[in-house]
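One structure, pasted below without further comment.
Only one protein chain is missing from this complex, and each of the others stays in its spot.
Per-chain numbering from 1; labels A and B assigned in written order.
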Amino acid sequence: MTAAASASLDRYMAARGRNRRRRWLIYLAMAVAAIWCLNDTVVADTDWERIGSLGAILSAVGEFIGIDWGLVPNLWQPALETIMVATLGTLLGVITCIPAIWFGAMNITPYAPVTYPLARLMMTLSRSIHEIVWALFFVAAVGLGALAGVLAIAVRSVGFIAKMSAEAIEDLDPKPVEAIRAVGGNDFQVFLYAILPQVLPAMISVIIFEWEINIRRSSILGLVGAGGLGLVFFRQLNTFNHPGVTTVIAAILVLVLLGEIVSHYVRKAVI
Amino acid sequence: MPILTVRDLRVRYSASGPEILKGVSFDVAEEDFFAIIGPSGAGKSTLIRCINRLVEPTSGEIVLYGENILGLGTRDLRRVRRGIGMIFQEFNLVDRMSVMDNVLSGRLGYVGNMTALLRLFSKADVSRALTVLDRVGLSDHVDKRADELSGGQRQRVGIARALMQDPKLLLLDEPTSSLDPKIAREILGMIKEIAREFGVPVLCNIHDVQLAMEFCNKIIGLQDGVKMFDGPTETMNKERLDEIYAMEVL
Partner (left out) sequence: MTVSQSIAGAPVREWSRIKYPQSLYRWGGIMLALMFLGYSIAYLNIPLERFIGMFGRVGTLITDRYYPPDIEYVLDKGYLATVLDTIRMAYLGALFGMLMALPLGWFGAYNVTPSRRFLYPVARFLTMGTRAVHETIWAILFVTILGFGMMAGVLALTMFCIGFAGKLFSEEVEGINMGPVEAIRATGASQLSVMVYGVFPQVRVAFTGIAIYTWDVAFRAATVVGFFGAGGMGWYLKRNVLQIETNRVAAILLSIIVLVLVSEGISAWARARVARAK
């Protein structure tokens, strides 16, 4: 091996080593941060006496094992409510997000400097506030009940649906638009025959996906007074019927799984 | 008596940008199958798109059936556009719509918004669509989705859509560039046959000189926005071609 080749090899090895060292440094920093966080949060904030021994934890967990079959007949109605709240909330969300989509797609927004940031703000607001908080707000506004849940779900859904739909419109293929213009179609017809057919499948797929997520969300809105499975969950917990708690969770699992199956087939059908 | 007269057509996409067409003039008669050839970037596509004002010319005159179409309002422009069939390089179909709906969309210039919204096309329109689809050999594919078809079949849908417009002029924008050579010949042959049968003049922009010489009776040679040649196909020769393509590197 010549000296030059050996020097370049050395340089190469040094660069490789630097890269590797930098990566390990990042990992190390993450680990140190984790330890610091662990120490301050978990170690300092935990009532270790309340937890007791490992055996005590295991026995506490053990209480949750089992299914309360007697509860199952009482779950149909709340489960149905949960699905209904999710569905109505998704629908209302879709209606609400139409202006957000219109304003939020760069290529169709009426006046970009104002309407575009406005739509973006709407989307971020909707996504950044947790559904529990939205539900609390609407319970204060319209009282306890399903309506508050529907509204919370609707508002929470706007952000995601609007963002994905606006992106679908931005990615639109302009060629069919040109073709419909060339046959003498007006703006409305261009929208109907060139834009809508292109974005509708993507939008329906996003809506169904959001609906699936909303089932999961509406299953807990009972915690803040919006009915459904969440309410049953809370009742079982407060009466210390721990197998009942497990049963409700299993019901939620089944519901979400059903939602996933429906969503899978509907999305396959529209694409 | 020319059907289409273009005079001193100039186009700039932006006020400070380069001039794409630098004063092009020509006439199209009823029996013409006009080819526009030239190196890429010569302005062929822009020229075609000026005829139905998908591109707005900066100045000049385009007279179709005695009517200057520059300066027409939106409504009149739509009336003019519906009389000009256009066939595109990449077919420009809506992939997720059925062949039938794609073909019926050729009638959009004739129907109102409600008809369009509910897709309630008249019996006559539907019957015409079936006849036209028959003519282009797609009767077996009426209810398929456009993206289920092959390239050649998709272009036939494009032809059918243009025929639905009852066109008095056909514009072809590189109609065969996305197709393999054998299919390209078939498609051009079909368009030529249809144009002759219905007496519709054709203006076709095409980069394949071989095909242009074979199918067209007149040729316009464009180079960098300037017309270099305009005449019957027989008068085109090697030297003139070399001149038109002189600026193309390699």
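By definition in this document, a contact is a pair of C-beta atoms (placed from the backbone, for glycine too) under 8 Å apart; a residue touches a chain by one contact, two chains touch by 3 or more.
Everything quoted here is computed from the prediction, not taken from an experiment.
J.: Among A:Ile67, A:Ile98, A:Val133 or A:Ile271, exactly one should touch the missing chain; which is it?
T.: Selected residue, touching the omitted chain: A:Val133.
J.: Which residue among A:Gln189, A:Ser219 or A:Thr247 touches the omitted chain?
T.: A:Ser219
J.: One chain is left out of this view; which of A:Cys97, A:Ala119 or A:Val150 touches it in the full complex?
T.: If we include the chain that is not displayed, A:Val150 is the one touching it.
J.: Which parts of subunit A are in contact with the chain that was left out?
T.: Its contact residues with the unshown chain are 30, 33-34, 37-38, 40-42, 45-47, 50-51, 57, 60-61, 64, 80-81, 84-85, 87-88, 91, 124-125, 128-130, 132-133, 136-137, 140-143, 145-147, 150-151, 216-217, 219-220, 223, 227, 233, 237, 245, 249, 252-253, 256-257, 260.
J.: State which residues belonging to subunit B touch the missing partner chain.
T.: 100, 119, 123-124, 126-132, 142-143, 163, 166-168, 197-200
Heads up, the rule we're going with is that only the chains that are shown with their structure count from here on.
J.: If you average the CA atoms of subunit A and of subunit B, how many Å lie between those two points?
T.: Distance between chain centres, rounded to whole Å: 48 Å.
J.: What does subunit B use to touch subunit A in their complex?
T.: 52, 54, 74, 78-86, 88, 90, 92-97, 101, 105-110, 113, 116-117, 158, 161-162, 164-165, 171
J.: List the residues on subunit A that touch subunit B in their complex, please.
T.: Those in contact with subunit B are residues 175-176, 178-186, 188-189, 192-194, 197-198, 200-201.
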